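A single protein chain has been omitted from the complex, and every remaining protein chain is retained in its original position.
Letters are used for the chains, namely A, B and C, taken in the order the chains are written, and counting of residues starts over at 1 for each.
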Amino acid sequence: MTTLAAAQKAPLDSRTGKPRRPRHPYRAALATARGRTGLGLVLLVVLAGLLAPLLAGHGPTDQSALALAGPGTPGHPLGTDDLGRDLLARLLHGIRADLGIIAVAVPLGAVLGCLLALAAACHPLADTVVQRAFDLVLAFPGLILALAVTAILGPGRVPVILVIALAEIPVFGRLLRTGILVQRGREYVTAARVGGTSGGRILTRHILPNAADPLVVQFAVSLTVAVFIEGAMSFLGVGVRPPEPTLGAVLSQSMPYLAQAPHFAAGPLVTVTALVLGLSLTAEALSREIRR
Amino acid sequence: MRGYLLRRLPSALFVLLLASLLVFAVLRLVPGDPAAVLAGPDASAEAEAAIRASLGLDDPLPAQYARWIGGLLTGDLGPSYAIGGRTADLIGDGIGATVELTLGALLFVIVLGAAFGMVGATSRNRWLRGTVRILTTGALAVPPFVTGVLLVLLFAVLLGVLPPGGRVPLLTAPDLGVQYLLLPALCLALPSAAVLGRYLEDSIGRALSEDYVRTATAAGIAPRRLLWRHALPNALPPVVTLLGMQTGHLLGGAVLVEAIFAWPGLGQLAEQALVRRDYPVVQDLLLLLVTVFVLVQLVTDLVHAWLDPRIRWE
Amino acid sequence: MTETRPSTPTAPTRRATLRAAGGGALLLGLGVTGCRSAVSEAGSPAGEAGEAGKASTEPRRGGTLSVAVNADFTPSLLFAQSAQSLQQRLIYNTLTRYDDRLKPQPELATSWEYAKDGRSLTLALRTGVTFHDGRPFTADDVIFAVENLQSPLRAAQLRATAAVVTGFEKRGDHELVLKLAHPVNNLFDLFEFMIIADRNSVEDAVTGKRLNGTGPFRLTRWSPGSGLSLRRNETYWRPGRPYLDGVELRVVPQADALLSSLRTGQSQLSFSVPGKNLSVVAATPELAISQYSTGGGAVYLGVNTTVAPLDDKTVRQALAWAIDRERILKQVLGGYGLASAAPWPKSSPAFTEAGRTHYTHNPGKARELLRSAGHTRLDLPLLHVNLPGETAVAEAVQYDLRQIGVHVTLQPTDSAAAQKNLISQNMPGLWTMGHGFAQVQPSTLAVSAYPFNEAKNTSRFRSAAYTKVVREAWTGPAEGARANALREKITDTLLDEAFIIDLAIRGSVQVSARKLHGVTLNKFTYLNLDDAYLAG
Partner (left out) sequence: MTTPPLLEVQGLDVEFTTPDGGALHAVREVSFTLRRGETLAVVGESGSGKSTTALALLRMLPGTGRITGGAVRLDGQDLATADEPALRAVRGARVGMVFQDPMTALNPVLTVGRHLDEVLRAHGGRDRKARRTRAVELLALVGIPDPERRLDDHPHQFSGGQRQRVLIAMALAGEPDILLADEPTTALDATVQDQILTLLGDLTRTTGTALVLITHNMGVVARACDRVLVMYGGTVVEDGPTAEVLSRPRHPYTAGLLAAVPRLSAPSGTRLTGIPGTPPDLSLPLAGCAFAARCTLAEARCHTAAPTLTEVAGTGGDTVTGTATGAGTGTDTGSVRAACLLAAERTDPLPPPPPPARIDRPAPGAVVLRAEGLRKTYKSRRRSFTALDHVSLTLAAGETLGIVGESGSGKSTLARVLAHAHPADGGRILLDGQDVTRPGRAALHSVRRRVQMVFQDPYASLNPRMTVGEIVAEPLRAFGTVAPGERAERVAELLRLVGLDPAAADRHPRSFSGGQRQRVGIARALAPEPAVLICDEPVSALDVSVQAQIVGLLTDLQRDLGLALVFIAHDLAVVRQVSHRIAVMHEGRIVETAAADELCERPRDPYTRALLAAAPEPVPVRARLPVGAVSA
């Protein structure tokens, strides 16, 4: 399709007649219907989390004698949990806590993974070591790792963040490594080398931005994975320090009551679904636009 | 192919060595020790010390590590500290269950993933595509521990058609074994199936936009055949790689699912052993899982190469 | 325990229809057209002869009972009290068993007599008893059992009592004199606790390979993670017993899965259903709930008395007043059990209503006590085991303490690490856990339950008065006014010093299929199925 491709290469602005600056693909992606729906869902959840203190009528850890009240109870729109805590407050603060975790953990994992991939790109020996280290982390059962890390560090956000980051390191690292290998063969890299640009600058300023596209998509995917890991850790009792609510904590607390009080589990489930749907739609929109 | 395998061997061994060191070190860093577990909540310090000594936990760490590796190399996994019995027997008992569950789940992953992916990539029916999207989103959004409980409530408690948990080995009683296997395998498989389906959809989409598909279209080949015989063989290799990774996830994710369905596999054993600080069992198990993962990766590569004639064992 | 009522056979037609329709569709859809169903296979006992109504009234032979347990058998803890001891009395026997009023009744020991000075005990042993491998049971087996428990490697909780036995005198194969270092009043606790295992195969026993006992059932197989399979011992010394052909102990670690196992009829008996799930059981017509008055251990708030300001008794008492025990009972334990400030269950001779209600929920008084000790706000750590039920207790305690200005940071810890902290006296300021050993002779609590140990306990509480009263209660008589006075003194000390603040006695709740009858537990939750039978 040389013809079409060439025709689209240099679009001209209809008004000025000057070449039009194409929109950045990420922005274009988020402007599609898919991207807009995805982003909207994500923003909705994020907003709920950010505004938790304003929206919740109760403290998330305030207990009362009113245990397992159903939804629609006066003062407790979503009902209460087994210890008589307001489920709406726990849900909103749970979202807030989850956001706090994944907003740190996933970027941390991504950055560390990318740094390792960059280090691997510098020397074949480093590459071997880093690759095997990635294999090792991937091979290690994640939940066992979670149990061990929490046992060593004690409870709290830090181990949860660490476990998520650790799980994400090889994912991002491998992805970037592949990207670097592909980009390295590209002619613009040779051009930069011939142009005297140093190896480090080639890697960071030339290759990295071009290899980043799949990372952006993966980032959205990893955010959902992170919510999952948080949930599984809470379920195993190694999540965030109680009584602080997280989506996973509320969900795992609700499990014994699934038969008698299904509303207990509904809030976090709906939220996680919205988040996963939103992020996956966003990721899809991004990957479609990037592939163009 | 043999040359290829030989070349992969050193790095595989290197990973195993790293894994053994890591497992050993992490276990020693985790607070609490098997002697305290064995001694129980009402034991005296004296009892604990006696147990410690009897387990050889007072030896220097390098000696303990050497003892472990030496045992492994001679095929003697030694006794379990806190669970009882010999480590080899414990693992041997669990491995059948885990293999059964993983393979069952893998089958679900492949069947469901293929169905999701094919529908997503090729169906013109908006409703069908929408349904699949809802299913995959649900599978991705609802954690396995919730799915598991819901499946049990539906199929075992409400409908009463499948047992709520437990296991009958598939080999001893296939008709019963399958019924026990269905729910846990499905529960374990769902997220991976959704991931695979999404990926397959994407991969087929990519393959369908390749030049050779245009060539085949221009030659008058029917769309159905185009999909199955031309696009799919090209879409599969990366999917196989993903499947390899997902097998690792299945093995790792078994901890939760096995607990929910009372499935006596290695996941439960690992959790038990870790909770009780049964060092030999945890060490051997984790090393086994890493080995399996490495092997799965190797098999994945072989399958990948088998599917793609451009890759040869060089 | 309350007797389960005869079941009324009801056949919910809607359910049956659903089951048939759903089952057919699912099995067809999945291409599984096996001739057997795993559901009916597990659900129905063998031999369904006789009318249902009639059959439920009298014992009948046959059938396999499936018991759902939440933890697997741990062979290395065979001689200690472990999370799961149901199989002990199935495979083994003990020398004696307590009745409901803690009166010993004969088992392998048929009669016993104390010497006047209380320094020796003569036991007459049952004749004609054989181990599963056919070897006859003799006095040597008892000697071995006691010596075995004296070994620190066995980590038996009643080691202190076993250690009092300093010598044995055999009079033939079936009479034995135990020499005691000093008089003790909880020797029968030991006999209730101590299983008589084959002395020749003890190493095989602690690795789970071979369990050779004299009990009503033989071990067919232990499948780690899955459970134990037992079949009837045809040569059991009680003629005509047991009624059951076999017993399966089915490991179901997750509480909700365990509940499902019971609701679907896959299992017919469990003692591991958490209190908060019992409302679902109550709504299931096929299942019956009954409680044992011995309780299932107590939930307590431990206090490290060496951490300021918890070294001040007033502060500890303030904590004891702050907690709403009734709420914990209702919300965390599902209402099954007993809110109690003292460690004793209702069955214990030491139980008094005054002791139970010594502390009630009184935040005002608690704040006042705190203020009198010079505090308005305290920040303290609280360790708890990171299991769901334990976490809920800790959360409830945390909330109640916050109301009096004590701000608690929870430290969820996995059970192994918690145990290590417990026995190495490394607990932080506060912790919540459970303790046992209050259901037998009250004196056992302070000598065998580590939290209450006078010499060395996790709270690092030492007091000459406590030591004195504990020793006196242990070596003194088991009954009578003096015994009662000593017990009362122990209770008073515990309540006053408040280094262990008891919150509630867990209910020991049995959930069973209505067609199951004749189940009992001993005081150490050994399951006794000698007289159990499945009615049609």
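One rule holds for everything that comes next: a contact is a pair of C-beta atoms (placed from the backbone, for glycine too) under 8 Å apart; a residue touches a chain by one contact, two chains touch by 3 or more.
No experiment lies behind these values; they were computed from the predicted model shown.
> Could you run through the displayed chains and say which ones the absent chain touches?
So, spelled out: the chain left out of view touches A, B.
> Which candidate, A:A192, A:M233, A:L247 or A:A261, sits in contact with the chain we can't see?
Going through A:A192, A:M233, A:L247 or A:A261 one by one, A:A192 is the residue touching the chain not shown.
> Which of B:L107, B:A222 or B:L295 sits in contact with the chain that's absent?
B:A222
> Could you pull out which residues of chain B are in touch with the chain that's been left out?
Residues 209-222, 225, 229-230, 233-234, 307-310, 314 of chain B touch the chain that is not shown.
> On chain A, what residues meet the omitted chain?
1-4, 6-12, 14, 19-22, 28, 186-188, 190-198, 201, 205-206, 209-210, 292
Everything that follows uses one rule, which is that only the chains that are shown with their structure count from here on.
> Between the chains shown, work out who touches whom and classify the graph as line, ring, star, complete or other.
Shape of the chain contacts: complete, all pairs touching.
> Quick one: most central chain, C-alpha centroids?
B
> Have a look at B-C versus A-B and report the one with more C-beta pairs in contact.
Contact tally favours B-C.
> CA centre of chain A versus CA centre of chain C: separation in Å?
About 45 Å, centre to centre.
> Find the geometric centre of each of chain A and chain B from their Cα atoms only, then give the gap between the two centres in Å, rounded to an integer.
Their C-alpha centroids are separated by 23 Å.
> Touching two or more other chains, which residues of chain B qualify?
Residues 30-32, 149, 153, 157 of chain B touch two or more partner chains.
> Got the chain A residues that touch at least 2 other chains?
In chain A, residues 147, 151, 252, 255, 258-259 touch at least two other chains, as defined above.
> Spell out the part of chain C that touches chain B in their complex, as residue ranges.
15, 18-19, 22-23, 26-27, 30, 32, 34-39, 41-42, 72-78, 80-82, 151-153, 155, 157, 159, 206-209, 222-227, 250-254, 256-258, 260-261, 263-264, 266, 414-420, 422-424, 433, 435, 437, 448-450, 456
> List the residues on chain A that touch chain C in their complex, please.
Checking each residue of chain A against chain C gives 61-63, 65, 67, 82-84, 147, 150-151, 154-155, 237-238, 241-243, 252-253, 255-260.
> Touching residues of chain B toward chain C in the complex: what are they?
It comes out as residues 30-33, 36-48, 50-51, 54, 79-86, 89-90, 93-94, 97, 149, 152-153, 155-168, 173-176, 178-180, 182, 259-262, 264-265, 268-269, 272, 275-277.
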